[in-house]
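Attaching a single structure in structure tokens format; questions to follow.
A protein chain is absent from this complex, but the other protein chains hold their places.
Now for chain A:
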Amino acid sequence: MTSPTSFDLKARLVAILGEKFGLPEDEVLSGATFDELDIDSLVLVELSLILRKELGVDLAEGDLDSSFRIDDAVAAVEAKRAMV
């Protein structure tokens, strides 16, 4: 069950990955892991910094893992948001 908030968050994550890192939306939504999307290790660090600024979530190095799919990343950010 996806809450409206996490739906918005997922859309925002997909948009950032497209705009900032050139990842096609259909590939991000395909259920592929970040590893399988062939991003380099700094992209998740950069993504964490953008989300920290936009959402005020305190994402540490390693909170977003390259084994994650987009839904895992949304869940990780939601968990951090719940702690704020």
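Quick notes
As a convention for this text, a contact is a pair of C-beta atoms (placed from the backbone, for glycine too) under 8 Å apart; a residue touches a chain by one contact, two chains touch by 3 or more; residues count from 1.
Throughout what follows, contacts and distances are computed from a predicted model.
Per its UniProt entry, the chain excluded from the display bears the name "Beta-ketoacyl-[acyl-carrier-protein] synthase III", taken from "Multisubunit potassium/proton antiporter PhaD subunit", "Beta-ketoacyl-[acyl-carrier-protein] synthase III", "Peptides ABC transporter ATP-binding protein" or "Phosphate transport system permease protein PstA". Here one chain is not drawn; of A:A15, A:L49 or A:A79, the residue touching it is A:L49. The set of chain A residues touching the chain not shown comprises 21-22, 40-42, 45-46, 48-50, 52-53, 60-61.
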